[in-house]
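What follows is a single structure, and I will ask about it in a moment.
The complex appears here without one of its protein chains, the remainder shown in place.
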Amino acid sequence: MITLTIEGRQVSVPEGTSILEAGKAAGILIPHYCYHPGLPVAGVCRMCLVEVEKSPKLAPACATAAADGQVVHVHSESALEARQGVLELLLINHPLDCPVCDQSGECELQDYTYAEGRRSTRYREPKRVNPVEDFGGDVVYVPNRCILCTRCVRFMETVAEDPVLNVSDRGDHALIGKFENQDLTHPWAGNVVELCPVGALLSKDFLNKARSWDMDRAASVCPGCSQGCNIVIETRDNVVARLRPRPNADVNQYFMCDEGRLNYRWLNRRDRVAEPLVRRGDALIPVDWEIAIDAAARTLTGRRVTAIVSPGLSNEVLYLLRRVLERCGAESEGVFAVRQGPEAPLPGVPDLAVRADRAPNVQGAELMGFRRTDAPLDAVRSGDVLLLADADLSAAGAAVVSGALARAADIIVIGTTVPAWAAGAGAALPLANMAEDEGTFTNLRGRVQRYRQAKSPPALARPGWSVLADLLVALGDPIVVWTPAEAFSALAQAHPAFAGMTYEGLGATGTVVADAREPRAVTAGIGA
Amino acid sequence: MSVPPPGSLTQLERAAAFDPALPDAYEPLFVGERRVALDEVLTRYPTRMAALLPALWMVQEARGWVSEAAMAEVAEVLHVTPAYVKGVVTFYTMYHQRPVGRHFVQVCTTSPCNVCGAEDVVRAFLTHTGSGEIGATSPDGRFTVIEVECLGACGFATPIMIDEDVIEGVTAAQVPEIIARYP
Amino acid sequence: MGYPHPPHPRETVLLSQYFGDPEARSLAGWRQRGGYRALEQALAMEPTAVTTIVKDSGLRGRGGAGFPTGTKWSFMKPGDGKAHYLCCNADESEPGTFKDREIMRWTPHALVEGCAIAAYAIGAETVYIYIRGEFTEPLQRMTEAVREAYAAGLLGPGAMGGKARIDVRIHKGAGAYICGEETALMNSIEGRRGNPRIKPPFPATAGLFGMPTTINNVETLAAVPHIITQGAAWYKAMCLSSPKSPGTKLFSVCGNVRRPGNYEVVLGFPFEEFLYDLCGGPPAGRKFKAIIPGGASVPIQTMDEVRATKMDYEGFVAGGSMLGSGGVICIDDAQCMVKQIGRLARFFAHESCAQCTQCREGTSWTTKIVERIEAGQGTPDDLDTLLEIADNMTGKTICVLSDSCAVPVVSGIQKFRDEFDAHIQGHRCPFRVAAAAA
Partner (left out) sequence: MPIGVKVLERPIEDVSYVRATLTGMGLTLRHLVNPHKVTVQYPEQREQLSPRWRGTHRMLTTDDGKSKCVACGLCPTVCPANCIKLVPGEDAQGNRYPLVFEIDEFRCIFCGYCQEVCPEEAIHVGRHYENSEYSRDGFVYDLERLMAQTHPVCEMWDPADPRGE
């Protein structure tokens, strides 16, 4: 460890740490563009120049190792002057089109210019103008706004290991370029949009959709696959507008895949079941929650139940479901299927990939004692009550579905939608989806991570833990759960893998379950 | 559009640079003898990538310019991506990214030559070759004239380079005679 | 010798002795003239002894920075299990300099020999000679010389009788001034864009292909055989002014001067005599207005300033400029300084590698402003702006190219402010007006 002073604050950092990182540790942001902790150092923007005492020249904080006893001034006159110079030069060819730029409001060029830049330009020459270019994938390149920090090039080269981007030409003609027909189609290429500190690389999906200041943000976990990348859900007027990665050194570092990034529209579905429904004759009619819960409880009590659950439900919901099954008749069981997709690793980050299991809580479902199967409908035995917990069975063939329906004596739906084939359900309890709820997922390495509510659920739909707690009470369980934290602590008390965990204690980056390798089943007799 | 000069491999390929509608007439370069030569170059460096500049020189010698298709081929041979090759090609000014005239004339106009009247030499070349404009190819496809930053022969102002030949001490008056030497 | 002119009696011809002598080009011819004796002598010594001789001789890098060569060599630690490289920087692209070109054109074996000795001294197995792409004739001569040396067993496995393996490879550049910067040169050899690298790590630790590397200029390496054969003391004694700057140096003289060419003088030679006696002074009826004494990237000086300068590393610095690469650009009083400064700025803008912001944007902005002033569109604020941009471009980037662009602008505005003011106030270039009138 070495100790240095930055802006009058003493900070101790491991040897080899850059001044910029040491500044972060001391709580001082040294302005920078080309530096990114997830990428190799380039040292080209020259924005992070700081004054180091006894050094003749200003030092680039990103490329200079902190040394013991160093005294660093970030806001000294010479450092400010240098950064003001960089900002002026970055802006001479910049179109200053903030009103139409998607990055506006979250643009580092804008931020630092407001903080430290000149009030007006001295540039009187015509600006350099280049046409907008489609980089393929989800990315569009606006060269006029580019500051050539080369973060995108370095990401594609060293992290994605698919160098389809280059710096073309030189001098002030230089641009980010790519080869014809070699697009940014790498499954992780969308990260360049995130990495771009200005509005040069933009997401086509998000283009012109919302301003950064219009949006509300919630820390969440990507529901796309079992990797469990940490994300931020951004909503505008209660509509999810985009997903962005949230750093977590243990899971996804700074990145998320394109599939996860773009797969958010289902969170905005409009064909949701929004009110509790029960069967009256041939039709499902909206009723009060109490009536629907009672109807469901009556159907389940003492009956043999086959629950088909979604591996996208939270640990708490799955745990309460397991408890529901234990209240039902003997031989009740729960199964789930996992949608599969091609695996796509990000080579530059260890143990980070789009996983084949395209559901966020496969591990959690297994820990709660649900059986994984490719044919969940086959589990439905003749005379069973089919409890459908938000499971998507669209992959199964019509014959399989109708066969299972014929075998089932009753159907109860707990979920965000009522699939067309489940129209014969006795009761349907509307749930909030993962963006409208909070809870935890367990990723494939057993890391339990919290996601938080990003928007409100439609009409009368309620969070799963709350609905199931009511159902359990109706089934005679003495459980008391009024908050998601209580639901989690009920789980932590009952399940050895979660022993000792608290909801708050999971923090921003999660905690790994005990004995993470082997998924263990929930033992019976939980009704404490 | 200038008439594609004869000589190097396919006229179609040159034309394709101007007219993308024409079919891709690319023929691989690194086969046979040239491949052997490249393999010999590869032995001189510890990495494959290091042979990039020599490989591009081979392309330019054979075809007169470095087309995108050629960049893609070089990339394949050297196990890098075409985008990478393009980044390198665009960095170095001596690789032509467009077809040029049969004779490529570079006139040094950097300060030491500039004070000795290099600009007159450029004007003379532009007039006498008929190319009219810097970087343009003359209508007969014979000459492309450019200004170049320092040929490293400042004491022999004005040096010019036609193809591989450096001619020193050129004055505007000598230009027609020099042009006549390059049919 | 004052090639292409016959040697002047006041020159001390060492490296330039055989300029203009085609027979010195061949291996046989070179051997007749005493070639490869130094290599033989060096191989008979321990490598460290060779380094010591060079260190004792006081030889300093002739590429521009003037770093002591022997000290540079001593940074290399052979036997650490890594590959070691020697790069010979023959990417001579500093405007005003053309000395290496002549060394390679006329005495290619001198360089091959110098490379071999240096490689032996630092324990490098492979030497890359990076020759700029525009040097077609030097490239051809060097290729031929290396081929001959291989054929004669001077290079390759068991070079000079089996003591060491020395491979010399020639790498042809492709038109980039910045590849004369040592780390950019290494990137270029590796097949990358010629972008300078951040230092540290320095080349002696992690250079070419990540291995310990030493880079020397052509002229430096060509001087080494002479030091080996005649001794460190002899070389150190060749000194006219500062004892820190011994030896001879080739000065390339160009621009508005009566006898342009390469002149080899002992360091410390009086500059005024050099300009008027050796080079013949300005063209008839003209006067020297400005002298750029060390290639395009050193401060411009007026004739009055350079008059008392002694031509060595310290002398030029004392005079307010730098020795640089030894390319003396003479500008006479018929030239418009604003135009020439603009032209220099344009050169740097064209050659900027586009990495650092200050350089990428600053060089081109500087060019645009100076060219606008030259066209008569300047405003009085422009000069302050130029000086501030130049300040922004100095000492803040990875390499010194942007500093080099700022240097002529700052020194030009300081020393020829009246010309800038005349352009701005008259809204036109007075020199163009004068030329049109004539």
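Should a chain be cited, it is by its letter among A, B and C, assigned in written order, with residues numbered from 1 in that chain.
As a convention for this text, contacts are C-beta pairs under 8 Å (C-beta built on N, C-alpha and C of every residue); 3 or more make two chains touch, one makes a residue touch a chain.
As the structure is a prediction and not an experimental result, all values here were calculated from the model.
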- request: Going by the touch rule at the top, give the shown chains the omitted chain contacts.
  value: A
Hidden partner chain, touching residue among A:R211, A:R339 or A:R407: A:R211
Residue, one of A:S76, A:S104, A:N263 or A:S489, that touches the chain absent here: A:S104
Query: Taking the entire complex into account, which one of A:L29, A:A115, A:V132 or A:A375 touches the absent chain?
result: A:V132
Message: Just checking the interface: what residues of subunit A touch the absent partner chain?
response: 98-100, 104, 132, 207-211, 213-214
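Simple rule for what comes next: only the chains that are shown with their structure count from here on.
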Message: Which label fits the chain touch graph of this model best, line, ring, star, complete or other?
response: complete
Query: Taking each chain's centre as the mean of its CA atoms, how far is subunit B from subunit C in angstrom?
result: 26
Field: Geometric centre distance via CA averages, subunit B-subunit A, whole Å
entry: 51
- request: Give the residues of subunit B that touch two or more other chains, as numbers and ranges in rising order.
  value: 80, 87, 91
- line: Among subunit A residues, those touching two or more other chains are 167, 169-170
Statement: Contacts from subunit C onto subunit A in the complex sit at residues 176, 193, 198, 349-358, 360-365, 368-369, 372, 381, 385, 388-389, 391-392, 395-398
In the complex, subunit B residues that touch subunit A: 68, 71-72, 80-87, 90-91
- prompt: Okay, in this complex, where on subunit B does subunit C touch?
  reply: 44-47, 49-54, 56-57, 78, 80, 87-88, 91-95, 106, 109-112, 114-116, 148-157, 161, 164-166
